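All protein chains but one are shown at their positions in the complex.
For clarity, chains are labelled A, B, C and D in written order, and residue numbers in each chain start from 1.
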Amino acid sequence: MPLEVVKSGQNLLEVEDLKTYFFMKDATVKAVDGVSFSLAAGETFGLVGESGSGKSQTLRSILRLIAPPGRIISGSVRYKGQDLLKVPLGEMRKYRGSEIGMIFQEPMTALNPVIRIREQIFESLENKGLTTDQKNARAVELLRLVGVPSPERRIEEYAHQFSGGMRQRAMIAITLAAEPKILLADEPTTALDVTIQDQILKLIVSLKERLGMSVIMVTHDLGIVAQMCDRVAVMYAGRIVEITDTLTLFGAPRHPYTLGLMGSLPHGARGSRLQPITGQPPNLANLPPGCPFAPRCRFAESICTETYPEMVQVGPGHFSRCHFIAKLDGQSGIIDLGNVAEGRR
Amino acid sequence: MKQLNYIVGRLLQIIPVLFFVTVLIFMMIHLIPGDPAETILGDKATVEQLTILRHQMGLDRPLVEQYLLFLKNLGTLNLGDSFIYHVPVTDLLANRVPVTIALTIMSTIFGALIAFPMGYFAAFNKDRAFDQGVRVWTLIALTMPGFWIALLLMLLFGLKLHWFPVGGLGEGLFGKFYSLILPAFTQALGLSALWTRNLRNNVVDVLRMDYVDFAKSKGLRDRVVIVRHVLRNALISTVTLMAMSFTRMLGGSVITETVFALPGVGKLMVDSIFARDYGIIQAITFIFALLVMVMNLATDISYSFLDPRVKLE
Amino acid sequence: MEPATAPNAAGDLAPAPAPATASARVKRKSIPFWRKSLALNLGIIIVAFVFFVGFFPGLIAPYNPNTQNADLMLQAPSAAHILGTDNYGRDILSRVIWATRADLQIGLIGTAIPFVFGTLVGLLAGYYGGVIDQILMRLVDIVVAFPFIVLVIAIIAFLGPGIYNLYMAISLVGWVPYARIIRGEVLVAKNLDYVSAARVLGYSDWRIILRHILPNVLSSSIVYTAADVVFCMLAGASMGFLGLGVQPPTPEWGQAISEGRVFIARAWWLSTFPGFALVFVGTGFSLLGDGLSDLLRTKGR
Amino acid sequence: MAVASIGEQPLVVIKDLYKHFPLKQAILDVIARKPALSVRAVDGVSLVIKQGETLGLVGESGCGKSTLAKAILRLEEPDKGTVLFNGKDITHISRQEFRGHRRHMQMVFQDPYSSLNPRLSVREMLIEAMTVHKVCAPKDAEARVAELMAMVGMNIAAADRFPGEFSGGQRQRLGIARALAVDPLFIIADEPVSALDVSIQAQVINLLQDLQENLHLTLLFVSHDLRVIRHITHRVAVMYLGKVVELAPTQELFERPLHPYTKVLAAAAPVLDPRVRHREYAIEGEPPSPIHIPTGCRFHPRCVRARDICKASEPELQEVAPGRTVACHFWGQ
Partner (left out) sequence: SGKAKNTGKTIIMARPADSDNLDPVMQDGNVNIWVFNLAMEGLVKTDNEGTKNDLPALATEYKWSDDKKAITFTLRKGVKFSDGTNMTADDVVFSLNRAYQTKDSPWQFALDAISKVEKVDADHVKVSLKQPAPAAMAGLAMFNAVITSKAYFDKVGAQGYSQKPLGTGPFYIAEWKKGEYILLKRNPYYWEKGKPLVDQIKITVVPDDNTRIMQLQSGAVDMVENIPFSRIADIQKDPNLNMILVPSTMTYYLGFNLTKKPFDNLKVREALAYGTDKAALIKTVVFGAGYEATSFMPKSGPNWDATIKSRPYDPDKAKAMLKDAGVAPGTKLELSINSANVTQVQIATVLKDQWARIGIDLQVKQMDNATLRSTYKALNHQIIIAGWTNDIVDPSEIAAYMTYPDTSKNFWTGWAIADPAGAKKAEDLARKAEYETDAAKRTQEYNELQEYIDQQMPRISLYHTPYTFATSKKITGFVQTPLGNYLFQNLDKTK
């Protein structure tokens, strides 16, 4: 693992060689298998990949929210230089919430159904030395901040009384209440309408700017990446296969999988044929040796099914795991870096 | 308002059900061979004597008329007379209903006292020795007939250790409570096994829920996470199950009351069926049905309080 | 060098290669069901054993279970009578073995009839909803309003004691849980897309109910059956206690336990061994049920 | 069936279709004679789907897209209105009679996990559909299964497996195969790719597109993903709170949306270019509930252009250019 991926020392958060496996009766699921990346202060870092590629488990591992049969096998998660994986589990709560907060993927299941929203916000306001009235005021303010209408009334309600978008907002409010330095956002808009998604994403952007947070944004929607992220890592089968800045990703991706993703995107008008990746995502329980993408890869050769490719640097801050980076030279993504695409608005 | 709406709706539903329950039981018991006149007069009675008594008791009237009379009495909250004891059924039940209800409540409390810690610790020690031990225990407790458990408890705690009386209802409030301990325990044992398993599985399920992790991700203390987020959610369905066990306990009281010589309704019901004491049977059925339905209603309402997601519709 | 996998130039219309079977193959390799749940294995073994005993008690029982011998009353366990003899001088081991038949019958028939009837009611109520649902569910309310045992007693008083009436009584009340479970599942299943698909395909209601809904809603009630078998056996035992159960001298555990209770001080073996048998078999079925639900839980997504 | 090119002839004509779901009324409300409320899921929709075209249906979650789809197929009995299929009224015939028409109109569902009966093997599933409708002679059924599997890009070896053994994308192909099994003329695809990963999504989109073209199918394609809609459809209908508010050929709609709501939808979709980042909200507020639909133009509470007339009177769907209709008082501005 080239150290450049994780520029040691200068970052708010550095994840290195993180491995989280699930030990099932019949197999070991390598959900996160040697993930390394870093997050600078004020940065929005994207984590993309298809379903099951290990995005959520990576985030959970950062907060050490992995329950049996899952276990963090190795690696380090350095937050401000402190390796969180070495902190006694009992002390993790010092980092959770107030330092690193997380928005869960499913607002439906991540909010406790039997506790009022207010109490759930209060929980994040604990240890801040606030009186109940102050907490109340703060909670209302937070809900208003995230755009929940008539927050004084809705604070008394339960999660099920909220619509999907409102739930997501409530969850953001709960997480933000603790004023984290880093926000881990796990597909915060997947379940939502475009209009609501638009609102939530823009909310996150504005909050981030106001509160000076860093954000790790997990998504499988490249549109969100384009709109939100400074840098991106593409995950495939538990590993990061490409990591670069957003513009490069869209303009000159250097991994066959990323290229395939671009080709799969319907982006133009009717008539053009899509160029999807063939085949199905691999099963993390029975990964063959070699590159897990090989069976679906246009460029694959026999070596790909035999040895696992190392991460190689292909440009400044641009790394890719592929035996045949050279073959990809000249392939371009969906935007032409030459000229700025025309905005639609 | 929503609640009130719901309650009114449900109460309205109870009426036809109660009506059918009473019709059913009325038909059933009146169609069984044998009648109270025979029970009262015994083997030595002549046909003539029987005829006289039947007439006095109104048993020679058409069934429909008898039923209407029963309904009419019900309307005035008069549950009729016991044919055998010659006293108003309400008098008989006044002493007995509290015994059965006390027994049921105590059984519930004991059951909860057994089930909650067991289920909880089993879940937190999932698949470890304690969990397996609890599993074995629940399997056995579920399969032991109540009267057999009762016998063992009486032998051990009554006869050998002299801790508790061997059956009978004590005197005074404390005496009564004291004498209900073993019977309640008997009833609690089998049910608590059911509840333990339910709670254990619930806790295991809840522990997997995202909201528990979300709570942890806020940096909450473990105790808070467990009490507020895990237990509360896990208990919802266990509490419902406990409420649903109510009917079963009423039924179980038949046997418990017999074995422990308790003057409750269950035993009275069985005796009355055998004695064809129509008055009592009808009254108890009616009360049981009412109790069960009110209990079900209360369960549903309390369920909606415990779990705000449940809409009362 | 040729690419390992040729790009699918023809697009997706050509038969897709391996992927169609890839995940299936992975599943194939996964461990067989019987290695997934210890409870299930134990349950299957016990229940299979019990079935064997229940079907061929004559092969195992050393004596005729009903032969009395006044000279051999209340003998303690010995080599000749491994579990001792009862108050009629009958061999307890043989009676315990033969009782398997009656108890299994109570457990299975007492479960099977309610299962079938309750399933039917649940299917109709759940699928058609509306008035049919209302009527059937009120019927459920009526049955539920009686405590189980009391209703069974009343029915037996009506029909007279005996094993067939016991089935009848248990069946008349036992269908309710099945109806409820199935109805609940049908309410969910009928809104699933594959049922909509079946309707879009113009299938008849009966085809949809029997072929598309029924097989998919059975699992939780099948799990319930295992518990229900135990419950029925216990109900049978309670009836035996009240003198409303199986007709003597047919051997039956519940009755043996309750009749043996009087001898507890003098001849503990009378009720203890049938008690063990009941617990053993009950445990077997409970384990089976646990195992089945384990299995279904892991199978579900 | 005569091969018809797009636009020649309408295949499905929906006239003023309504589907309301009455809310359960509480006893006390009934006694108090409060008016019964209902979810007005489809609230007067008229649409023409032409033979051989792919019509897109977009709109926010809950605006009634699925209900409309189901009402056309009588999975939900419409309250009012008519659906003509090939000129024949199919809403006012008995269910029995309608069953005979079912094979002509099929549906592909959104959730690949719940849309296949887990207890039937692929073969059983396909053969059942064919035998019920006697699509082909029993002896040809096997061959047809193979043909269908090939059509949807699946290996015939998979025919004996059960749905649980397939991935989401494969299941979606099987769902399509099932719909094709009865040789339909018209297929409604209700968000057929929303649940799939991008790479798989693309496979299914290609498949649908190819099938539509090769088999001359008429397709109603429901989605809220504008990128997909833009890619696959010929014309698009935009729904808002139970009504169609705009209908236009795809290209034109995206290039020149007329209804303010259409504009909002377009603006809300994230642009796939990191260099073009919008920071202002496309729209504020949430859609109102379909129970209390605003008076007048149902979009007016969220509309930046709303004026008094928008509150007062509901704009009719009007043809503003050939093939373009829109329901807005101020569509021109």
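Points to keep in mind about this one:
Everything that follows uses one rule, which is that a residue touches a chain if its C-beta (ideal position, glycine included) is under 8 Å from a C-beta of that chain, and two chains touch if they have at least 3 such contacts.
Predicted model, so just to flag it, every value in this text is computed and none were measured.
Although it is not drawn, the missing chain touches B, C when the whole complex is taken into account. When the missing chain is restored to the complex, the residue among C:Asn41, C:Asn87 or C:Ser220 that touches it is C:Asn87. Per the touch definition above, the residue from B:Gly119, B:Gly146 or B:Pro165 contacting the chain not shown is B:Pro165.
From the options C:Phe49, C:Phe263 or C:Phe280, the residue with contact to the chain not on display is C:Phe263.
Residue B:Lys267 is the one among B:Arg135, B:Arg248 or B:Lys267 that touches the chain missing from this view. Even with one chain removed from view, subunit B keeps its contact list with that chain: residues 32-35, 38-46, 48-50, 52-53, 56, 84-87, 92, 95-96, 151, 154-155, 158-159, 162, 165-169, 171-172, 175, 258-261, 263, 267-268, 271, 273-276. If you put the missing chain back, the residues of subunit C touching it would be 66-68, 70, 73, 87-89, 157, 160-162, 242-244, 247-249, 259, 261-266.
Keep this in mind: only the chains that are shown with their structure count from here on.
If each chain is reduced to the centroid of its CA atoms, subunit B and subunit D end up 53 Å from each other. Between the Cα centres of subunit A and subunit C there is a gap of 48 Å. Mean C-alpha position of subunit A lies 32 Å from that of subunit D. In subunit C, the residues that reach two or more other chains under the touch definition are 11-12, 16-17, 19, 23.
In subunit D, the residues touching two or more other chains are 167, 170, 203, 206.
Across the interface of their complex, subunit D is touched by residues 11-17, 19-21, 23-24, 27, 192-194, 196-204, 207, 211-212, 215-216, 299, 301 of subunit C.
For subunit A in complex with subunit D, the touching residues are 50-51, 147, 149, 163-166, 192-199, 201-202, 205-206, 220-227, 229, 246-247, 250, 260-261, 263-270, 272-278, 280-281, 334-335, 340-345. Subunit B makes touch with subunit A in their complex at residues 207-211, 213-222, 224, 228-229, 232-233, 236, 306-309.
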